[in-house]
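Only one protein chain is missing from this complex, and each of the others stays in its spot.
Read from first to last, the chains carry the letters A and B; within each, the first residue is number 1.
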Amino acid sequence: MIEFTQEKFSGPLGLLLSLIESEEMDITEINLAKIADEYVLYIRSLADINPEELADFLVVAAKLLFIKSKALLPYLYADSEEDDSGDLEKQLRMYKEFVEASQKIKTIIENDNFLFVPPLVKSRRISSNLPAFSPPPKVTAPVLHEQFKKILAMLVKRTEQKLPEQNLEPKMNIEEKIALIRELLLNKIKINFSKLLATAENKTEMIVSFLAVLELAKQRELIFDQDELFSEIHISST
Amino acid sequence: MNLKAQLESLLFVSIKPLSLKELATALNVKAKEAETALEELAADYQRADSGLALIKNNNQYQLTTHEKHATLVKDFLKTETSGELSQPSLEALTIIAYRGPISKLELEKIRGINCSLIIRNLLMRGLIEEKFEKTKQENFYTVSLDFVRFLGLHDITQLPDYSKLHQASEINEALVDKIIELASSAND
Partner (left out) sequence: MNLKAQLESLLFVSIKPLSLKELATALNVKAKEAETALEELAADYQRADSGLALIKNNNQYQLTTHEKHATLVKDFLKTETSGELSQPSLEALTIIAYRGPISKLELEKIRGINCSLIIRNLLMRGLIEEKFEKTKQENFYTVSLDFVRFLGLHDITQLPDYSKLHQASEINEALVDKIIELASSAND
């Protein structure tokens, strides 16, 4: 009696899982590296994505690109065993288990073995001669008045809490960020990656910057250099 | 299929006592067959030291609690429906008082949680009344006349600040806001 609606995918992990499965691949780090570009391409094509959710899609994009860069440049990461790139793989495996379990739950619901309870049955109680009206002794008109004002205050608070979420909307998309970086590189020989990130107003914009830089590197418009591992990354045009 | 068990299921969920004919029709058996099974069921309850009993009145059958437990049940129901209200119930009653007539869905949008059990409890205590609105195909709730009188009022509109609070914009926003939310979560 519960109907199910179909979606293409649900959330970033759902998208990732459907990409992996459509290629009939197992969930391994190597395969995640292979799928990274396709994932980024897909989220860039999503026109009507909810801004609140975009951040979550971008977090996964960033993780994928990290895994990909690790696969391409393994020597860079040889010493850092504590990196958490295995997390996404683990996370996706666990997510997959629950997606499979959700399909089982769907089947169980569709089997229609509902257990019913009676609606409000007053007749059962008549034999007990209960009073038809049994007020709570301490409730008075002023109590209700106070209570209602509290409820209104709670509603105001709830609306306010929602406002910052709406501000999460990225100020900038990847294309705009790419344009900005190009412009910066026209005026300067080098930019520091950390400075670029520092201009970001939130996590989403930070990830957008990161993706934009990677995109430009991929198109061979810029190069990175770094004096040593974990030191400042300098970006310059090719 | 066990006819007795099927009869027990139907009697358990029914809002009203059921006639032999209604039961036989629902189970697609002859009235005589249903009657024999009902007699067996009644005997089972008596024999097995059950908490339930099957009573027959004017050819109508009904499940009730066993008469042995009458005092226990009565005391239990008395405590269940007396005393002060829980905070969630008080909030629901307040919203119904200032905002009624209000539908269950609207009440739930304001409170953010399902209110089925709370509504049951308030109905049971005679604090609110339910009315089915044909045009909207939905139940609407208002406080009961008994409760208005208990508050010492002639009319619920005599509540402090009623006209202002009845139309409070916060509530209107909560209702609108949640509709959008539900729509978006339905297709997310």
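As a convention for this text, a residue touches a chain if its C-beta (ideal position, glycine included) is under 8 Å from a C-beta of that chain, and two chains touch if they have at least 3 such contacts.
Keep in mind it's a predicted model, so treat the numbers as computed, not measured.
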Out of A:Ser45, A:Asn111 or A:Asn187, only one touches the absent chain, namely A:Asn111
Considering the whole complex, which of B:Met124, B:Val143 or B:Ala168 touches the chain not shown?
B:Met124
Could you tell which one of B:Glu108, B:Glu130 or B:Asp146 touches the chain left off the display?
B:Glu108
Touch list for chain B against the chain that is not drawn
1-2, 4-14, 26-27, 49-52, 63, 65-66, 68-69, 72-73, 75-77, 79-80, 108-109, 112-114, 116-117, 120-121, 124, 178, 181-182, 184-188
Contact footprint on chain A, counting only the chain that is left out:
1-7, 10-14, 52-53, 55-57, 59-60, 91, 94-95, 97-99, 101-102, 104-106, 108-109, 111-117, 120-121, 124-125, 128, 165
